[in-house]
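Single-structure report; data block below.
Every protein chain except one is present and positioned as in the full complex.
On to chain A.
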Amino acid sequence: MAAPLCALASRTQRSARAELAQRLAGSLTPSLARGQAGVGRRWCGDAARQKSTHFGFQTVPEGEKAARVYKVFESVAGRYDLMNDAMSLGIHRLWKDALLRVMNPQPGLRLLDAAGGTGDISFRFMAYTRSVHEQKLRRRARSNQTPSWQDITASYSSEGAGPPQSRAVVCDINKEMLKVGKGRAEEAGITTGVSWVVGDAEELPFDEDQFDVYTIAFGIRNVTHVEQALQEAFRVLKPGGRFLCLEFSQVSTPLLSKLYDAYSFQVIPVLGEVIAGDWKSYQYLVESIRRFPNQETFKGMIEEAGFARVQYINLTGGICAIHSAFKL
């Protein structure tokens, strides 16, 4: 990009300008370095824990990352779905539909939608299982055109049982996102089957062996300790349960990669400023995508957590990838 003016200025000029800039503002925002030092001083007694991690392209103490991510999503929650449509030109819906097709859930399953936010995956899950169930009924009806009276009696008794109830639990660390999701559920008229739980993907508020499917869509890159989230996923899944992760990944072709980078860094923060009035949150989002490990590395991490049969599928040239694994 065009060499920033500050890079051309000498260091002394910059510090003089910085002083003037401080007088310019009524309130001072501590620079990242000073904030880091402040946190470091507080954690002085525990040198071992003073590790740092990445927050987009910034480096922050580990303890700070979760709070900063929380603030990002708190501020974007209201416009989250609108921004997703604007940034991906609606393609994110196709990605999520692809995830459901890979999952191919049968009615009666229990889903944990981790980092579920506004509930996109859970709503699709409920709709998918409902349509699978309806298809089954239609097929049964078609093949049963002339039932005998014994068949009719049998169908009366089974009708009372009703369809096997699929259940989805949306778990997210951010209350604002869950609020938006609940509002969407009410508008769509989805009253049964979906529950909304506040929880940290690194420390899930569920017992082990609870869920048939665990999904995390566009959420795992925001987690501070990805390995811990994977271990938690392993813990709460039933034996035979399936782990599915939909996440931005590395683009395979260099040409597409350049265009994608240009689009991400030039257009997306601008969209964030114009539509949501928030440049910095969307700058963080595009930077965090670059920081996330690529498909093969992430596959290795999933295997480390104890999963078997790990596979990945690239979507849209590698812009997204679906990682799938089983707890055996």
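Just so we're on the same page, a residue touches a chain if its C-beta (ideal position, glycine included) is under 8 Å from a C-beta of that chain, and two chains touch if they have at least 3 such contacts; residues count from 1.
The criterion applied here is as follows: contacts and distances are computed from a predicted model.
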| item | value |
| --- | --- |
| Protein name as given in UniProt for the chain not displayed, "holo-[acyl-carrier-protein] synthase", "Pyruvate dehydrogenase E1 component subunit alpha", "Ubiquinone biosynthesis protein COQ4 homolog, mitochondrial" or "Large ribosomal subunit protein uL15m" | "Ubiquinone biosynthesis protein COQ4 homolog, mitochondrial" |
| Which of A:Glu64, A:Glu202 or A:Glu273 contacts the chain that the document leaves out | A:Glu273 |
| Contacting the left-out chain in the complete assembly, out of A:Thr59, A:Ser195, A:Thr297 or A:Gln311 | A:Thr59 |
| Hidden partner chain, residues of chain A it touches | 1-2, 4-7, 17, 20-29, 31-32, 56-59, 258-259, 261-262, 264-267, 269-271, 273-275, 277, 279-280, 287 |
